[in-house]
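All protein chains but one are shown in place.
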Amino acid sequence: MASIQPVVLFFVFGVLAGVIKSDLKIPEALYKSLSIFLLIAIGFKGGVSMAKYEIMEVLPVALSMVVLSALIPLTAYPILRYLGKFTQADAGAISAHYGSVSAVTFAVGVAFLAAKDEPSEGYMVLIMALMEIPALVTGTILARAGAGGEKTQWGKLMHEILTGTSLYLLVMGVIIGYYAGMVKLVSPLDKMFMDLFMGVLAFFLLEMGLLAAARLKVVAAKGVFIISFGVLFPMLMGAFGAYLGWIFGLSEGGTMLLAVLYASCSYIAAPAAMRLAVPDADPALSLGASLGVTFPFNIFIGVPIYWEMAHWFHSIAV
Amino acid sequence: MASIQPVVLFFVFGVLAGVIKSDLKIPEALYKSLSIFLLIAIGFKGGVSMAKYEIMEVLPVALSMVVLSALIPLTAYPILRYLGKFTQADAGAISAHYGSVSAVTFAVGVAFLAAKDEPSEGYMVLIMALMEIPALVTGTILARAGAGGEKTQWGKLMHEILTGTSLYLLVMGVIIGYYAGMVKLVSPLDKMFMDLFMGVLAFFLLEMGLLAAARLKVVAAKGVFIISFGVLFPMLMGAFGAYLGWIFGLSEGGTMLLAVLYASCSYIAAPAAMRLAVPDADPALSLGASLGVTFPFNIFIGVPIYWEMAHWFHSIAV
Amino acid sequence: MASIQPVVLFFVFGVLAGVIKSDLKIPEALYKSLSIFLLIAIGFKGGVSMAKYEIMEVLPVALSMVVLSALIPLTAYPILRYLGKFTQADAGAISAHYGSVSAVTFAVGVAFLAAKDEPSEGYMVLIMALMEIPALVTGTILARAGAGGEKTQWGKLMHEILTGTSLYLLVMGVIIGYYAGMVKLVSPLDKMFMDLFMGVLAFFLLEMGLLAAARLKVVAAKGVFIISFGVLFPMLMGAFGAYLGWIFGLSEGGTMLLAVLYASCSYIAAPAAMRLAVPDADPALSLGASLGVTFPFNIFIGVPIYWEMAHWFHSIAV
Amino acid sequence: MNNTIAMKRFEIVVGIEQLEKLTELLDRCSVRGYTVLKNAGGLGSLGIRDPGDVMMELENVMVVLACKEDQAQRVLDEIRPALKKLGGMCLISECQWVEGPAVSY
Amino acid sequence: MNNTIAMKRFEIVVGIEQLEKLTELLDRCSVRGYTVLKNAGGLGSLGIRDPGDVMMELENVMVVLACKEDQAQRVLDEIRPALKKLGGMCLISECQWVEGPAVSY
Partner (left out) sequence: MNNTIAMKRFEIVVGIEQLEKLTELLDRCSVRGYTVLKNAGGLGSLGIRDPGDVMMELENVMVVLACKEDQAQRVLDEIRPALKKLGGMCLISECQWVEGPAVSY
């Protein structure tokens, strides 16, 4: 009954390497290659299992959960702006990060379920891919509404959001996986995108550990509020996600994954979009909170808690 | 009865990413690593299945097909020079590209056969590796014969051709695969070079799509003749290859692969050699045609057509 | 009854590519990625099989073999200093290289045993990881004792040794593998770290061949003594290692691996440490000997010889 | 120095996202040669840019350009107003062009 | 040239392991802008350094820096003694800074 999976130990050793100043370095090209792999593989896996559903049956539910995720930045913003006393730009940018999702946290959640042999809905991946859109749009509006300065270039921003690498690769993976599932030609591709998934995730988490160690130092200097926010806000959103999942009748595994999506926050797509949309926000703040605090919290403590939440909701009624 | 394999969808999404100007980028080091992998793996696979033949039995047939492939540039040249009105340098360089082969197109052909469970001769790989030689030599002669300017440095050129990365890796793969097949030690290496083949091809096709999208734009500006050539000439050569394969008594699968070899054209070895041998040729032209037009044509439309051709020849007589 | 494994042919082709001046190049990022993979995978494998032992039972034996390995540089130094007439700095630095180990040579040894289906003790990996420490410390003392110049910065050096990439990744691999073995969650990670091991090793050996070809040229210019040393000293140490392994009651496979560890020499960790600790030593000399001479000798000739040695010792008494 | 031509040397540093605009501008000035060094980092009014930081993805390019005096004035007239949008830095110094076979200035 | 300010241009090459110390030194001189080019190689008193040699792992960085005369003197006074520890090379030349929107010197 091991609650810590071997794969997350790679993250621990990455952090440790940063802390003890080991000269361990992951080549930039490897980091980028692994992240391309993970996004495609996550999408592909989801797409293959979506091939088992009538797509039109699940779409309304999936889209509802995407639309409702706009509530995340709307909740985060007032907390950050009025309790945290952040500038409008920073509060909006951080909201966008927390409304968005972390594919790697999701992957750790999937691995957690796999170790427990718990099934989940394949279309959670599609929700993940699409959740970026309301989060980044809402966050930008919050950051810019009424503010002076240059006008937001919405065309450019929407292009960045809709064609951004992570959304593109996830959706591509879903479509190809779905097609492969339909025509029953998953087989030679699964050797790469499914069998190697966990091993690639291990490497990636090692690098994430190195990156998080560097970020944590920076965010610690930004004060205790942002750290508390990085721990408490995901718990709140995780509970909200679990509640929604239960309401919408997802399986226990799916409920937990929705909680993970709501609780996790972005450190790839959101920073790129916010750099463009809210250049006056401080990226060290949002990245520090999401990568330095919330990401480690989620993969170690959050994921098991969200599982308990899902379990609890499913135990109250049939 | 799916005629489009999931793996070629990766190419489609690569092109699409280029068209919609997604910021998706494949790290250069990944692209090079994947191409090294594919060349070794293609060679290795071929070598392993060659271990089943008496090598001296197949060598004459294989070499004949290699020698006959010199007819490809000899056919292409007058068409390009007199119908297409290209300069001698350009006509020769393009001929060299079309006489040479594309290992990735070949790989798509192999995947097509695998999905149909059709066998083919392992030594087709050896033919592929060696076909570069007559093509590049003939193309250079055509480009330079009688032309003034600096003398062709044949020593340097032959060194470039014979030690060039793609020929070297293919031959190396064949030899190691052959040896491994003979001593029955294929086993731990196949986990890499066979099981992962399709997954690696998927990544590679994604990048090829990005590259082709960029090339197509350039070649489109060069006029309609080169685009027509890029579609019609491979069909002609594919038919010729299928005819030869049938004459030489290859299996249906082998016949189709020979058609693919004759029809496909190079975008890695040939550009490097032509840069050296025919520096006054315009690489945008030859690369644009081979990568922007013929490559996509072959993997989507050509491969199934060459299969039908092989089928047709084999149905006329026993 | 093949004595040469297919995987070492990749090394041969790497050397050949260097000799014939092929333009084959392995991207730097790939080389670094593969070496990270190999170190983790070697550690992981060892850790998984260590999970079968009572750790406290094997620790004393393992540590003894580590401590005794300090004899290697102590033997090498006088030979190099007084027979070879090298400077104190060079003799010390080369001693450090030969006292240390080569993870890839070890991997070739493991592959040799795997092809013979011979078992070995998993904790050999731990010995390998730790052997760097006495070798580098002893080598540095030999190089600097009594010498003038700047004082050795022991703090910095010990930090470099203890947090250096190879030691860190090996130990990390061992710990995660051990944990995964204990909680019985090896399964999804083994698809990466075990199944692909040989394929990755193949790529790595190809690059090692390229590197060795370049190094051999340099070391050849340094005279015949260092080349003889690079062949004979490993044989001596291999015999010593085999003797120790037999004394300590290791299995035949384990005895052979200990011989390999004692015989092999470092070309990654030691150069980095010596650059820091003995900057006045000539790295072309130590690297040339270890990578250009001893490494190829060991993987082709040494490994089978060490196996015979292990066999011979085990045949004298029960 | 013999066989050399007195010229102006421009050294321009901008964010890589501006490179296309910059080369278009140079094309408009009919510049016939320049050298591009990517993967640059640095410190400026917008803070630190480090291309090795995979999370931030901030990269500079340095463009070095040699041209004759009159051409230089044209480049300067075009680039000065453009710098407002491009950000970054532009230095001009004196140099001697060593005459070779090709004229790419 | 109009709208330009006469400045000094520093061009410093050191081993990458010294880069942190160098930027700290520049910070101490209150320098407000510089450009860093990594992955440099070269020949010097310590022999050849080639960042492409995976076994040797020797890499240089080039730091380019434009600043006003008074600032330049301060940088020179700091960097000259430090060069002893840093190794490497430091060149100074004249240049003109093209005035842009931001002042990062």
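Per-chain numbering from 1; labels A, B, C, D and E assigned in written order.
The criterion applied here is as follows: contacts are C-beta pairs under 8 Å (C-beta built on N, C-alpha and C of every residue); 3 or more make two chains touch, one makes a residue touch a chain.
Computed from a predicted model, the values in this text were never measured in an experiment.
Here the chain not displayed is in touch, across the complete complex, with B, D, E. Within the complete assembly, B:287 is the residue of B:7, B:189 or B:287 that touches the hidden chain.
For chain B, the residues touching the chain absent from view are 28, 31-32, 211, 215, 267-268, 271-272, 283, 287, 291.
Within chain D, the residues in touch with the undisplayed chain are 1-4, 7, 9, 23, 31-39, 64, 66, 93-104. By the touch criterion stated above, the residues of chain E touching the omitted chain are 11, 13, 37, 39-46, 50, 52, 60, 62, 72-73, 76, 79-80, 83-84, 87-94.
In this section, only the chains that are shown with their structure count from here on.
Looking at chain B and chain D, the chains that touch each of them are A. Averaging Cα coordinates per chain places chain B and chain C 41 Å apart.
Centres computed as Cα averages put chain D at a distance of 18 Å from chain E. With touch defined as above, residues shared between interfaces to two or more other chains in chain D number as follows: 52. Taken residue by residue, chain C touches two or more other chains at 27-29, 32, 196, 272, whereas all remaining positions touch fewer.
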